[in-house]
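What follows is a structure written as structure tokens; I'll ask about it next.
Of the protein chains in this complex, one is absent; all others appear in place.
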Amino acid sequence: MRIGVFICECGTNIAATVMTQKVADAALALRDVYHSESIQYTCSDPGQRTVMAAVQKHNLDRVVIAACSPRMHETTFRRTVAKAGVNPFMMEMVNIREHCSWIHDDTDEATEKAIDLMAMGVAKVREEVPLFTSKVPVTSEVLVIGGGVAGIQAALDIADAGIPVTLVEREPTLGGNMARLDKTFPTLDCSSCILTPRMVEVKHNQDIRLIVNAEVEAVRGYIGNFEADIRKKATCVDEEKCTGCYICVEKCPSKAPDEFNAGVGESKAISIPLPQAVPLVASLRKEHCRRYIKGKCGVCEKVCPADAIDYEQEDRIFTDKFGAIVVATGYELFDWKTAYPNLGGGHYPDVITAMQYERMLSASGPTEGHIRRPSDGAEPRNIVFISCVGSRDESIGRPFCCNVGCMYLAKQAILTKEHIPDSQSYIFYMDMRAVGKDYEQFYRRAQRDAGAIYLRGRVGKIYPLDGKLMVMGADTLSGQQLEVAADLVVLATGFTASDGAAELAQRLNIPYDQFDFLSESHPKLRPVETTTGGIFLAGTCQGPKDIPDTVAQASAAAAKVIGLVSRDEMETSPMVAEVNHMRCIGCWKCIEVCPYKAIEKQKLRDGRQVAIIIESLCQGCGICNVACPPSVVSLRGYTDNQLISEVVEVLR
Amino acid sequence: MADLVTTIKQTLKDVELVLGWVRDPATGVAAPARFHTEEEAEAAVFDSTCVHNLAVHLPRLKGRRLGIVAKGCDARSVVELIIEHEAEREDLKVIGVGCGSILDVKKIWRRFGYGVEIDDRGDSLELGGERGPREDFLARKCHGCLEADPDIYDLFVGESAGGPAGEISGGREEPHPLSAMLEDLAPAERRAFWREQFSRCIRCYACREVCPMCFCRDICIMQTQVPHWAGGEVNARESEMIQHIRVSHLAGRCTGCGECERACPVGIPLMLLMDEQNRAIEDMFGYRAGDSLRARPPMQTFSIEKDLWGDEE
Amino acid sequence: MKFIAAKKIPDLLGLLARDARVWAPLVPEDSADTLLFLPWEPGAEVDLERFTQVSPKKLVMPGSEPLFSFSYSMAVDCERLEIGDARGVPGAGGASDADGAGEAPGAATVLFGARACDARSLTVLDALFGLEPGEAYNDPLYRARRAALTVVTLACTSCDAACFCSSWAEGPASTEGSDLILYPVEGGYLARGVSDRGEALLVLDIWEESEQPLPELAETDRVPFGTLNTKLLEIFSDMDFWERATERCVSCGYCTYACPTCYCFNIFDEMRGSRDGERCRSWDACMFYLYTLETSGHNPRPTIAHRYRNRIGHKFSYYPENQGTTLCTGCGRCIRGCPVGLDIRDVLRGAGER
Partner (left out) sequence: MSTIPREGIKASEPLRPEPATVLDVITETPNIKSLRLAFDDESLMQSFSFLQGQVGQLSVPGAGEATFAIASPPSQREYFQFSVMKTGVVTTAIHELRAGDRVAVRAPMGNTFPTDDWKGRNIVVIGGGIGMAPLRSLFMYLEDHRDDYGGLQLIYGARTPKDVCYLDDCRQWEAGSDIDFVTSVDT
């Protein structure tokens, strides 16, 4: 065994605090170390050539490079040693920058620590064995879950690269929350005007298969080779036949709540959510349908000119293979009623959410763009907007910012002035957050042009008085108690993860945070990846964000996906779990804990049942290692004995 | 014990063998036995010397149809073994016996000589003709008895003990006799205490082999080179290490049957460690091994939970 | 005959401890029901009534001991290996005093309060490890410890149901392996020297003269060995017998580790860091699966029954065949301490009746 040790100076990043030559000298005293040196920039081309030359000159078979984080250059140096003829996995990186030079001041002590870290690396590499990557084929088709603006953008970008996409949407139409908005800040362009063409584009793109009224039920497999079961729910309408003529909707005798319009107005049991729906087909909600509640009706079937109604329709399950998955399941608005009894808890009809207000503002909404008080249909004069309802509120366990409330209230104040010129808007806010491009100007415009009065403070209470709503709050800037008589109160409710986000995450084996938003692999360096290879995030499923950020992330996810599936095959890491079959006791703890379903039972020739790792599924997370009572599952490159050697070395 | 014998015979119609006890003619106390035939079953007994936890044999007999005579405490081990797939419920006929507390025979022998005549009268004890307070010779686990009657059984024999034996003997959940002493010690003194205790260890692994939940059996990492968690030397340092390994491997598994401490030939108070950990597991996860067939052991559960990976920044 | 009053035993131990480490049956702290051979210190109360749980063989064959140390170093572009002293470095491996390895091999040691079965077991081990120079195999570490050991034996006037040393001719009266024997009598102990070394101890002025007669010694259970050695060979393949005999066995190593004549050991290297290490030897037990596990994964003794058959066969058949002596002295420890109540005599008698 002949080990070479290279200490990187990283310019002064390391050398200013760690005496690299001293570390190199100390390496020479270690067993089997035949060469060591300090290099100014090991990752540079001359640095790498120095390493390769030393490997060849001293006939080295293992290499330790003490430099920066392996996240930075492990791949670089694996390639370097491989070029010099050493198995790339016989190279061990030791982090003496982030773990040492950057966090210490005392040169002597930092050098001492760097020596210890280097010696641990040598101890570990001594126990290393050559590892080899293998290749698996990649399925090119991509699954996008969620048909909001994020899913639409990702699907279109991926399809533009000529890659087939399946877009699954839970609702009857594409569009998501953005389709419900009237205008968008800070440009005030019409939401439908910019979104509808994209929805239609999806419909007509020959590389996109759109499945609405559908959910992903199960996902198996691994990066490049997923298999998903997609359940298409029965809607009693044959989508192929339906022409979207609205006759059934008009004749339907069963009333139903209008979810698309956030409860403003009413819908029918068979309905089309909006005129621009894609696909433009009706769907029937059995829970509201007279035929299913009372057992007799059949009007829609009778009136349908296209013969598209099929009461016998059943759920169907598609199973398909996908190379990558983009999760774009969006958000829902916080249900404020139980959390805020002081705001009326939903008992006052004239306290509405900003989304309900948005639907009133919309020309295609139930009020056709007229602002009307729900209680009496009168046009309000004084309108109070309250921000941060269900955001930034530790007391109800929701500490995070919704990212868009400040801006959409500014937008609604401006639109209010346009709709009712003699109206007066009051906005209770906590802090003004206008961090995007042109946002600050937009907020000023609400103040200046729309005359909105901004009051910094929380609202304590709302109570009705003489047909008005009295909004009590504190103005923390003036220190005064305030009371505003409002005709209408609009609440800027915060974001919550979409319904079922956690369950979906569990089905996909991806992590999620305490608020059920899905977690990215690294907040800065891997913002669209998840910890599961091949599954990417786009939009508000990952956390609250506005439309520009959503679209940017969706395109980023699309770029990652295109990079992945445009290859025919991909290399898999050999640093996965391994079972010593001779000693496996068949207790199956590993199978129970494996989050990737990467372990199976196998019967050996002698009849014993043992666990085997499906290497292409294993992500090398190591959970099976710790669950294995006799420790016969080990993680290649991180075996128990390697870790023990490191510990023994540092305790030496 | 006509009832027990009949029940075992009946069970044998359905299973290959039944694990139970016979009386050792030389000492008069119970010893573990396997009954394969009705004729053998005639010798079956159950009395207050049936201290052994027969569940220890289940993992080695996995896959065969068995009967097992179980006290309340032993049944807890059976439950935990089923949960951990080391025994199959459908392959098992549990013959429950109501237990009114058992004697630490080894303690009696060590004090009065091996084979001394033990006359247990239920409320008092005569040893080699001398009367001794029965309390002094109860198995320690009886003091913290959780179930005198088995929680799971297919057939029940004898009288129900009507509650935990600890209640019968006047105490419940009693801490280890040494725990109060140990709590008062400073960390360094505690260390010295354990060093002293483990300096006696001869690494015979009786603690491991009598433990029903040490089901790795022959493939135990305390003795392997790969991985090399414990050195091969017999000394206090290594013995402490292997016991730490054993204790942590039994996290969420130990049902507190006390067999390890009973089997230890050099008198190391192993249940002190186990008790401590069992309490910690109960506090942390609300889990007590052997409570329920439906429970999921915390150490064998992986679920993607909120904030599992946390934020790296 | 020489006599010592019971109350003067501590004084005797004090005299012995002047020149040697004295090991005697003592109750460890916090463990009243345990009795072990432990290093005696003034004030410690020796228990000469009960039996110890582990034999004193560790005084000649410690639970583990270093054989030698080694160290690697780097010279100019080449590696060097140095092998240390064959005598090892006692204690360097963290061995504790209670293992008996704390003393350097060759340090004067007294074993006080051994029973005849224990003392006799030393002669069994002598035959194997070689006491005299020039024997086919001489184990330097064993020899050094053995040569420095003085054995003061306590003759048994009573026994318990596990004892069976009377199975051999001299039984509790055996003087083999002892240097000095104490006989319990009214008020104290009569003493008789067996070896020169034992006689030399009788010169100490602590002894009184006594006219008391030697007490009657215990009469233990007897196992009829007779032709057991050939019988065991006959039933070697009778797996049914061995399986039934070991049904309650859980395969722990207590019986072998407590046994005064079991001598199997394992040799392995322990590293202290990556450069320095020691080759060590420690007790091994034939009841362990790993004892015969081969690298290929094959184990010629895969089940407890196979392993127990070997244990019995080795003690009572093959070893007597080869060496002329049974690997057992009837001390009964394996019976007293077995966690599952397995009695080796039942198996031997069962084999005899087969």
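As written, the chain order gives the labels A, B and C, with residue 1 at the start of each chain.
Keep in mind that, in the parts below, a residue touches a chain if its C-beta (ideal position, glycine included) is under 8 Å from a C-beta of that chain, and two chains touch if they have at least 3 such contacts.
What you see is a predicted model; the values in this text were computed from it and never measured.
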Contacting the left-out chain in the complete assembly, out of B:T37, B:Q225, B:S248 or B:S292: B:Q225
Selected residue (touches chain absent from view) among C:L67, C:L128 or C:C255: C:L67
Selected from C:E82, C:E234 or C:E321 as touching the chain missing from the view: C:E82
For subunit A, residues in touch with the removed chain: 1-2, 61
Missing-partner contacts on subunit C, residue numbers: 67-68, 70, 72, 78-83, 86, 137-141, 267-269, 271, 274, 277, 279, 281, 295-296
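In this section, only the chains that are shown with their structure count from here on.
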Chain whose average C-alpha position is farthest from subunit B's own: A
Pair exhibiting more inter-chain C-beta contacts, A-B or A-C: A-B
Between subunit B and subunit C, centroid-to-centroid distance (C-alpha), Å: 30
Approximate Å spacing (C-alpha centroids) for the pair subunit A, subunit B: 49
Cα-centroid distance, subunit A relative to subunit C, in whole angstrom: 68
Multi-chain contact sites of subunit A, meaning residues that touch two or more partners: none
Contacts with 2+ other chains: residues of subunit B: 217, 219, 224
Subunit C to subunit B touching residues, read off their complex: 28-31, 33-36, 50-51, 53-54, 62-64, 93-99, 101, 160-162, 247-248, 250-254, 256-258, 266, 268, 270, 280, 282-283, 285, 288-290, 332, 335-337, 339-343, 346
Touching residues on subunit A, where the partner in the complex is subunit C: 28-34, 58, 122-123, 126, 582, 645, 648-649, 652
Subunit C contact footprint on subunit B (complex, rising order): 24, 26-27, 29-34, 52, 56-57, 106-107, 109-111, 113-116, 178, 181, 193, 195-197, 199-200, 202-206, 208-210, 217-219, 223-225, 231-238, 259, 262-263, 265-269
